[in-house]
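A protein chain is absent from this complex, but the other protein chains hold their places.
Residue numbering begins at 1 within each chain, and the chains themselves are lettered A, B and C in the order written.
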Amino acid sequence: MSIHIQVQTDDFNVGDEHNTLCSNNKSDGAVVTFTGLVREFSSGDNVIALELEHYPGMTEQLLQSIAEQAQTRWQLARICIIHRVGYLALGEQIVFVGVTSRHRQAAFEGAQFIMDYLKNHATFWKKEHFKDSSNWVEFKQSDKQALGKWEK
Amino acid sequence: MSIHIQVQTDDFNVGDEHNTLCSNNKSDGAVVTFTGLVREFSSGDNVIALELEHYPGMTEQLLQSIAEQAQTRWQLARICIIHRVGYLALGEQIVFVGVTSRHRQAAFEGAQFIMDYLKNHATFWKKEHFKDSSNWVEFKQSDKQALGKWEK
Amino acid sequence: MVVGSAINPNDVLSSTGKVELLFFGQLKERLKCSKLSLEITQPLSISELKLKLVSQYPHWQPWLEERELLAALNQTMSSSDEIVKAGDELAFFPPVTGG
Partner (left out) sequence: MVVGSAINPNDVLSSTGKVELLFFGQLKERLKCSKLSLEITQPLSISELKLKLVSQYPHWQPWLEERELLAALNQTMSSSDEIVKAGDELAFFPPVTGG
């Protein structure tokens, strides 16, 4: 079992990360990835960029702990979590979560669990930049509700 | 909205498919992919390869219809389904499902729905090759049960 | 001139003619047959057509009577009471196992 956690300003390459998850891995039949991107429409106005900051040290620990929790609940041989910080323009990649498992159900659920927990617990803060203004993103209740399905 | 369906003997490149899903797509914040691979252990014995055949014409129609159903249920702007046929060695890629959406929940559920329906309805048949023998894979009840969560 | 000979009585009746049969997966391997043209003289249900096949190929009986066998008429999943006409494509196969 392996866990790879990375918080970085640099971009990442989904193809490369996918290859790393699959290489020398003959027992896993399922790979699920999630990629989050800076998208155009948020709360009405046109977002032109995001700015992300985090709590260095604590963030990595939290992501590691979320990945370990996922491995306790599902048979996930490999987990990769990459989260970018800094100034990210429209269309840029923000976050990557990739997991491998023997079974597709576990891979889907594990990846979704990690994203739901990351959204609720990982110490990142996001600011949206518009043409003439900027504002800090508010925590979304829908993200809190998303945790409901894992609490049983 | 776009749907790309491909049944082919050639391998595919997940990085390239991911790029295609993301390029010129500024409204979708979420990309989920599933990749299925030939894995080592199946029913006890060591699989060395799979052989896949399909019903040309009908398969493509079914995959198109599954993708359309997914787009009816979730806001999935782009869907790509690639399924390989022929002789596939251990570790090779079998199937790719990639979807984009404004929201991660829709992307996760849409991709999982497509895989669950593909497993149950798409006209592919799989033969496992072992060192000294081969046999046709039996339909799995767990795949039928997986449909349950979408029938509500 | 042989114009008259181009009019095939089967075309006129349209109920007589060939059904294209396809077999996939383990069924294909057991029957040692992937494709077959079957002449029919009137529309038949899928189960009637199976009986006709068995009468021509008696050793196919155990495989064609498998409870789990599926049928697709003109590339649409079909139940055994659906009617097959000349010119149709009818496929038989075991439960699917892709992905």
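The working rule: contacts are C-beta pairs under 8 Å (C-beta built on N, C-alpha and C of every residue); 3 or more make two chains touch, one makes a residue touch a chain.
In this text the structure is predicted, and so the values were computed from the model without any measurement.
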| item | value |
| --- | --- |
| Which displayed chains the unshown chain touches | A |
| Hidden-chain contact residue, picked from the options A:47, A:107 or A:122 | A:122 |
| Candidates A:79, A:94 or A:111 - the one touching the absent chain | A:94 |
| Positions on chain A contacted by the hidden chain, ascending | 36, 52-55, 57-58, 61, 83, 94-95, 115, 118-126, 136-140 |
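FYI, only the chains that are shown with their structure count from here on.
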| item | value |
| --- | --- |
| Closest chain to the centre of mass proxy, which here is the mean CA position | B |
| Computed distance of Cα centres, chain C from chain A, in Å | 51 |
| Shared interface positions of chain A, touching two or more other chains | 104 |
| Shared-contact residues (touching 2 or more other chains) in chain C | 99 |
